[in-house]
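A single protein chain has been omitted; all remaining protein chains appear in their positions.
When the chains are written out, they are named A and B in that same order, and each has its own residue count from 1.
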Amino acid sequence: MGTNWAWFHRFGSPPHVYRLAGLLTPWFAWPAALSILAALYGGLVLAPPDYQQGEGFRIIYVHAPSAWLSVMIYAVMATAAGVGLIWRMKVAHAAAASCAGIGAWFTVVSLVTGMLWGKPMWGTYWVWDPRLTAQLVLLFLYLGYIGLRSGIDDLGRADRASAVLALVGVVNIPIIRYSVEWWNSIHQAPSVMKMAKPSMPMEMLVPLLLMFLGFTLYFAAVMLVRLRAEILRRERSASWIREALR
Amino acid sequence: MLVLHRLLLAAPVAELVDATDLKSVGRKAVPVRFRPGAPQLVMSPLVVKNLTVYRGERAILSRVSFELDAGRVMIVTGPNGAGKTTLLRTLCGLVEPEDGQLCWRAVPCSFRDPQYHLELAYLGHDAPLKMDLTGRENLRGLVGLRRVIGPSDVAMALREMQADSFADRAVRTLSAGQRRRIAFAALGLMGATLWVLDEPITNLDGAGEALVQTALSRHLSGGGMLLAATHQPLGLDPLRCDSLALGAARS
Partner (left out) sequence: MTVSKAASSWQAARIVLQREWLLAVRRPAQVLQPLAFFAVVTAMFPLGYTPELAKLRAIAPGVLWVGALLASLLALEHLFREDASDGTLEQYVLSGQSLTWLLLAKTIAHWLLTGLPLTLMAPWLGVVLGVPLTAATGVMGALALGTWTLSLLGSIGAGLTLGVRRGGVLLSLLTLPLAVPVLVFGARATELAITGDSPTGALYLLGSLAVLGLTLAPLAAAAAVRIGLE
C-alpha cells in the first residue's frame, strides 16, 4: 500500500471523519441559518408580489431550492456510494446512508410545495407537469434505495447493494427526466404549462439565490450531523468511541 | 488434464530444487513439507495469510493463516458457528474478506481471480443441483461451464461414483446421498487442483463414503489438494492431513 493510500485511509478513518464533521458542522449551520433568514425576509417582505401570480409565487422560495437539493443530494449520495464501492471506504457508505433520508425529505417538500403552488395556478393540486412527475419518480427512487438498505440485515452487504442501486439510479435520472419531458411535450399543450419566465426582477432573484445557498449549506450541516450519528451507530463497539464521547 | 496439472504443480519446484533431488524422491517430491525454521525454498501452492472476515461488527474469522501443499489435505475443524463455511466461501471468493492475502502458485492473486477459480472446485453444504433436471443433465451444466466434455466423460464419471443407475432420474426424486454422489461425479470432471468441500461425506452411506474416499485419495495422489470442513473423519491417509482448528484459538 503506497503512501498516498495510507493518507487516503487515514483521512477516511471513522474517528478522523467523526472529529472533522463535528468541527465543520457550525461552519455550515450558522451561515445556513443566516442566509435562510435573510432570504426569508427578502423573499416574503422586500420582494414585490408577482404581476401574474400575486403573493402565491412566494412559495418558490421553498419549492425551487428543495427541488434543486433533491436532485443534488442524489448525486452526492451516488458519488459517496461509488467511492465506498470502489475504494471500500466505510465512511463513504455511511455518508451515502445519511444522505438518503434528507434527499427523500426534500423531494417530498418540493412535491408538496409544488402541489400547493399548483392549486391557485392550475386549479388543482396535481397536474402531470414534467417537473412534478420527475420529482415523483425521484421520490420512488429514494424509497427504493431506503427500502433496499433496510431490507438487508448485514450492514456491509446493505452498503454495497444500495451503492450499486444508487449508481444505477444516477445513470437513469437524466434519462428519466428527458423521457418525462418528451412524454409531456407530446401529451400536453406546452402553452398551458410553460410558465412565462420573464427575467426576474432583482428584488425577487437575490432572495432566491440566497435561499439556494442557504438550503445547500443547511443540507451540508444536517448531513454532517447525521454522518456523525451514523458513524457512532456503526462503530459503537470501537474503542475510540469511548474516548470521543468522554 | 492431470498431466498438465502435475507439470504446473511441479514447475516452481523444478525451478528452485535440484533436479536430481526431484528424481530421487519421484512423485513424492511435490508434497514435501519444509521444516519450520529451515529456509523455505518452495512456497506452497496455496498460501493464505491473515484472513479476516467480518459479518456486521462480529469478526467471524480473524487473522487466519495457513498453507497447503500439493497432495495434502487441510481439515478445517471447529464448533458450529466457528466460521468453517465462511472460511471456505471466502477462499472461493464468494465472501468479501476485510483483510487477507492469497498466494496461488507463488503469485499473489485475488480470491476472485478467474485463473485461480478455474483450478478450484467448491462443493457447499448442499449439492448444487437443479431439482428438475436429471443427474446427467446437471453434470453437463455444472462441468460444461468450465470445460468441454462429451457424454462418455459424463458416463464414466457417473460410473465411478456408481451413480449411473439413477443418473437419468430427476434429482428431485433422489435421496440426499444420491445427490451427493452426483455432485462428486461433477467434481471429478471439473479437473480442478484445489477441492474445497463443506462436509463432504454427510448423508452418504457406507458404500458412498468409500467411493468418496477413493475419489479423494486419487485426487491427492495425483497432486491435488483438498480443503475440507468436516466433523467426521474422512478416512484419508493421516500423513497427508493437517488440521486447522477454528473457534478455540480465536480471541
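The definition used in the following text is that a residue touches a chain if its C-beta (ideal position, glycine included) is under 8 Å from a C-beta of that chain, and two chains touch if they have at least 3 such contacts.
These numbers were taken from a predicted model, which means no experiment stands behind them.
Enquirer: Decide which residue listed in B:Leu142, B:Leu197 or B:Leu234 touches the omitted chain of the complex.
Expert: Counting the whole complex, the residue in contact with the absent chain is B:Leu142.
Enquirer: Going by the contact rule already stated, which one of B:Met156, B:Ala210 or B:Leu236 would touch the omitted chain in the full complex?
Expert: Once the missing chain is taken into account, the touching residue is B:Met156.
Enquirer: Touching the absent chain in the whole complex: find that residue among B:Cys109, B:Leu133 or B:Ala210.
Expert: B:Leu133
Enquirer: Contact with the hidden chain only, please: which subunit B residues?
Expert: On the subunit B side, contact with the omitted chain comes from 1-3, 92-96, 112, 114-115, 117-118, 120-122, 124, 126-133, 137, 140-142, 144-149, 153, 156, 170, 188-189, 191, 222.
Enquirer: What does the interface between subunit A and the hidden chain look like in terms of residue numbers?
Expert: 85, 137, 140-141, 143-144, 147-148, 151-154, 156-157, 160-161, 164-165, 167-169, 171-172, 175-176, 178-180, 182-183, 186
Everything that follows uses one rule, which is that only the chains that are shown with their structure count from here on.
Enquirer: Okay, in this complex, where on subunit B does subunit A touch?
Expert: Listed in rising order, the residues are 54-57, 96.
Enquirer: Considering only the defined contacts, which subunit A positions touch subunit B in the complex?
Expert: Residue positions touching the partner: 153-156, 234, 236-237.
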